[in-house]
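All protein chains but one are shown in place.
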Amino acid sequence: MKSLIFALTLLAGLPAYAFKAGDPVDAVSLAKLDIDGGKVVVLDFFAEWCGSCRKEIPLISTLNTRTDPSKVEVVGVDVNESATAADAFQNELRAKNALNFRVVNDPKQELVAKFRPLGFPALYVIKDGKVASMHIGAVADIDKVIERELKALGAL
Amino acid sequence: MKPGVAVLLVLGLSACQSVMPWQKAALAQDTMKPAGPVAALSKLDLHVYTSKEAVKGGTGIGGGGCGCN
Partner (left out) sequence: MHKPTLMLALAGGMALSAGAVNAEDKLSVQTMRYREDDQRMDIDYITFGLEKDFGTDYSLKLDYGYDAISGATPVWKPHPTQVGEFVESRQTLAKEIRRAASGALTLRDKARNEYTVGGAYSDELDFKSAEISAAVIFWHDELHNRSYNAGIGVQDNTAIATPFTNNARDADSRAYNVQLGVTEVLDATSTLEATLFGGRESGYLSNHYLKIVRLQDDGSKLLVGDSRPDRRNSAGFTLRWIRAWQPTFTSNLWYRYYHDSWGINAHTVESKLYWDATAWLRVNPVYRWQWQDRANFYRAYNGQPNMFATTGYGSNDARLGRFTVQTAQLNLEFRPLKQHSINVGYSHYWQSNGFAADWITAGYIWKF
């Protein structure tokens, strides 16, 4: 029985989300993201090599044009281990008007490791320093999904 | 249950080594695809092999294939 408990502990030690809906985000991460506590934040983790991320970024950018900047802020986190490659990728997207929100580079992958999303792309909606919702993995029409959530949170 | 058995059982349930989603930059490279970055080249080769050899199979199921005989 003891060994079974040990085994289950091991199992419990396997990857798990750091944050789920309702959990507060740690202060260090909030500071790194430079998040304004008064706004609802849409946090989008992405990387150049993630195909679905490339599909979602333009949609999130479209959503960004429909929100009130005093109530909602969209923040991207580029987890590329090369900050140079990350910048090049973002510049390419900005040139195509496919990216219009602020991006924090996370080349050491500290931020993403804190959030521990179990899939990519990873999108979090954060309100009052707490995770209001999250979307892990590719989501069709992500802009509309987030728009509905922002409305429900009274931010749109 | 012997501890070793239990541990093996649990390890067997998990993947070999848990690679987190944000650690997959190398795995996402086009050279990591089974057919390589230019998949059509493998198809052209198969076109020759299937018509000059008696062996076939194990290279995927049709559908997107060249449809050649």
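The chains carry the letters A and B, assigned in the order they are written, with residues numbered from 1 in each.
By our rule, a contact is a pair of C-beta atoms (placed from the backbone, for glycine too) under 8 Å apart; a residue touches a chain by one contact, two chains touch by 3 or more.
The structure displayed is predicted, hence computed values, not measured ones.
Partners of the chain left out, restricted to shown chains and counted across the full complex, are A, B. Only one of A:Pro24, A:Gly37 or A:Gly137 touches the chain withheld from this view, namely A:Gly137. Within the entire complex, the positions of chain B that touch the omitted partner chain are 14-21, 23-24, 26-29, 31-48, 50-69. For chain A, the residues in touch with the chain missing from this view are 15, 48-49, 51-52, 54-56, 92, 118-119, 137-141.
Operating definition for what follows: only the chains that are shown with their structure count from here on.
Rounded to whole angstrom, the centroid-to-centroid distance between chain A and chain B, based on C-alpha atoms, equals 30 Å.
Residue ranges of chain B in contact with chain A, taken from their complex: 1-3, 5-7, 9-11, 13-14, 18, 20-25, 28-29.
Partner chain B is touched in their complex by these residues of chain A: 1-4, 6-8, 10-11, 14-15, 45, 47, 49-51, 79-81, 109, 112-113, 116-120, 122.
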